[in-house]
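For this depiction, one protein chain was excluded, whereas all remaining protein chains were kept in their positions.
First chain written, first letter: the chains are A and B, and each begins at residue 1.
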Amino acid sequence: MAERAVLGVHRGRQGGAGPGAHPSIGGRRRSLADRIGERGLYLLSLAAASLSVVIAGGLVAKVLAEAWPALSAFGLDFLTTSAWDPVHGRFGAAAFLFGTAVSSFGALLIATPLSILIALFLSELSPRRSRGPIAALIELLAGIPSVILGLWGILVLGPVMRDTIEPALHDTLGSIPVLGNLFGPDYSIVGMLPAIVILTIMTVPIVSSLMREIFATVPAATKEGALALGATRWEMIRTVVLPHARPGMVGAVILGLGRAVGEAIAVTQVIGGTEGIRANLFLPSDTLASRIAGQYQGATSDLQIASIAYLGAILLALALLSNGVARLWVRDAAGAAA
Amino acid sequence: MRLRQMAVDPLGARVPNLRRRRIVNAAWIGSAWAGASIAVGLLLVVVAGVVARGIGSINPTFLTTPTDPFGSGGGISNAIVGTAILVALASAMAVPVGILTALYTSEFASRRLASGLRYVLDVLNGVPTIITGIFVFGLLVVGRSQSGWAGAAGLAIVMVPLIARSGQEVLALVPSGLREASLALGASRWRTVLRVVIPTSIGGLVTGALLAVARAAGETAPLLFTCSIFPNLVQTDPSRVLPNIPITIFQFSESPDPVKHAQAWAAALVLIAFVLAVSMVARLLSARTRRRLQELR
Partner (left out) sequence: MTIDRKELDAAGRVRHETPPGPRTEVPAVDRVGVEHGASGSRVHLEDVKAYYGTKRVLHGITLSLEPGVVTGIIGPSGCGKSTMVRCINRMHEEVPGGRCEGRILLDEIDLNGPEVDVVGVRRAVGMVFQKPNPFPTMSILGNVLAGLRFVGVPRERRIERAEAALTDAGLWDEVKDRLSDPGVSLSGGQQQRLCIARALAVEPDVLLMDEPCSALDPAATMRIEELITQLKRRVTIALVTHNMQQAARIADVTAFMLAGELIEVGSTDRMFTDPQDERTEQYVTGRFG
């Protein structure tokens, strides 16, 4: 733009002879190919960018439209009903909301400290040479398809859960008042606890790599300032790295939460798929996403399809909320550091 | 000197709490090592588990015969062919859209618009893929039937934000001096894009596309409502339902039959080998491209 303005002034000084008066600038016409190419690339890329926006908008609209029959039939009662009864046409999301909350928070409860440690390890504490390979391995963990984690969860993790881990947890923690109810005596291959473990495995690589990026935004000068005062590595982390990274870390955890909330396949493979609201983590349960996945083999009525879409709409709202909020948070943190 | 003989750190002795601080420091470094070991250990346990259980069933017959409809025997050639077609179709849709979207944000869009687009793509990337499945189901399956096209569309929607976002980041690394040099020579913007911007960043663009392919190959949820009820034979027509590896693993994993489990492991091994190989190639390529772009800056 600036160049063009300068040229315009220049041309003006020529005495207002109009385009063409300055042979080397105004006189040269662009070739036809250039004009088509210029326009074409712009329009093509604009179309592609618009398509991405249309997909995003259309997705929200379509899911709401699909859910409309159930929305109008059940209204907000859907959120507080825990039935899923295709025979009598009674549907509700309460049990799945509960299952989603427990499985996601449970997973993040384990994944958050683990991810912080891993991210600190990779950005501050490990020998520099080992950082690249270890980071790559952890990112490969993120690349394992969820259906394979689910397969592993049901055929390998499940039996170990039932035979070893769950009895051990029950024996050690089962007698604690109130909290002990989480670790009741009914051991099972499928259930909430395996789902939490699988979701932990899925979220750790994502959350830790986000946190690593955030830790990397802490200025070296600030870290050196702490070290030069005689801080140990950990004290440097505690006094300057963590406070600096806190908002971004919150964002990373919320993003991880969004991921855990939305995972359908691996969870549906290991959680067992029942509608009850129970404290015992060993018992089968179900989440919003997992219930949707579990219904793929066909619904018996249009209302059931709409109810599935209603579950989807709730899930979408949760995902958009967590993602939208977290992205702003992460970006602010990164932006403030830049 | 006296202090030295006592084998004490003479400077450390002036920091009264040094011993405790060193212990705390060592404890945290130790836990960080433990955390990283757990994560790497999990990767190894899962991958080793898949390899150990799958390798026994992998043989030429398994890879070249379709699934036996009556349980025992048979292979997954139908699923391999179907996944290849699905991923190829999805890439054909998503790669141009993704890269053009990235080009639009880096070359044409205003700063605000670009940031808005990035945000939309990030949010789209965060949409649970099962929802993508419902969307495509409502769009292309309701009133018709499941099909390869619908499945590919679902996978493409998963791929677009991945390709576009990584593309945007790579294009942002192209030094603006390079663009200006080309424009200053009198090249038009589109020629600059084709001759300078894309060739400089091609490695990064390919990396993004490869990672998206790796992701799409293993995606199950978008196919569940769009491309999941298929016959046990090799199918190449995308207007029919294409058998595919992820759904095969998913269905076999829920079966009580140990023969199906063995086949699920073998299929998982094929899938994981493909996914890990593609992501590793992508990673190597990305490291090289970044180095090159960094040098250009």
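The working rule: contacts are C-beta pairs under 8 Å (C-beta built on N, C-alpha and C of every residue); 3 or more make two chains touch, one makes a residue touch a chain.
None of these values were measured; they are calculated from a predicted model.
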item: Residue among A:113, A:185 or A:230 that touches the chain left out of view; value: A:230
item: For chain A, residues in touch with the removed chain; value: 128, 219, 221-232, 235, 239-240, 243-244
item: Residues in chain B touching the chain absent from view; value: 1-4, 7-18, 21-22
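In the analysis below, only the chains that are shown with their structure count from here on.
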item: Distance from the mean Cα position of chain B to that of chain A, given in whole angstrom; value: 14
item: Residue ranges of chain B in contact with chain A within the complex; value: 15, 21-22, 24-25, 28-29, 31-36, 38-40, 42-43, 46-47, 49-50, 53, 96-101, 103-105, 107-109, 117, 119-124, 126-132, 134-135, 137-139, 157, 160-161, 164, 188-191, 193-194, 214-215, 217-221, 224-225, 228-229, 246, 249-250, 253-254, 261, 264-265, 268, 271-272, 275-276, 279-280, 283
item: Complex contact set, residues of chain A against chain B; value: 30, 34, 37-38, 40-42, 44-49, 51-53, 55-56, 58-59, 62-63, 65-66, 113-114, 117-118, 120-122, 125-126, 134, 136-141, 143-152, 154-156, 201, 204-205, 208, 230, 232-235, 237, 255, 258-259, 261-265, 269, 289, 292-293, 296-297, 308-309, 312, 315-316, 319-320, 322-324, 327
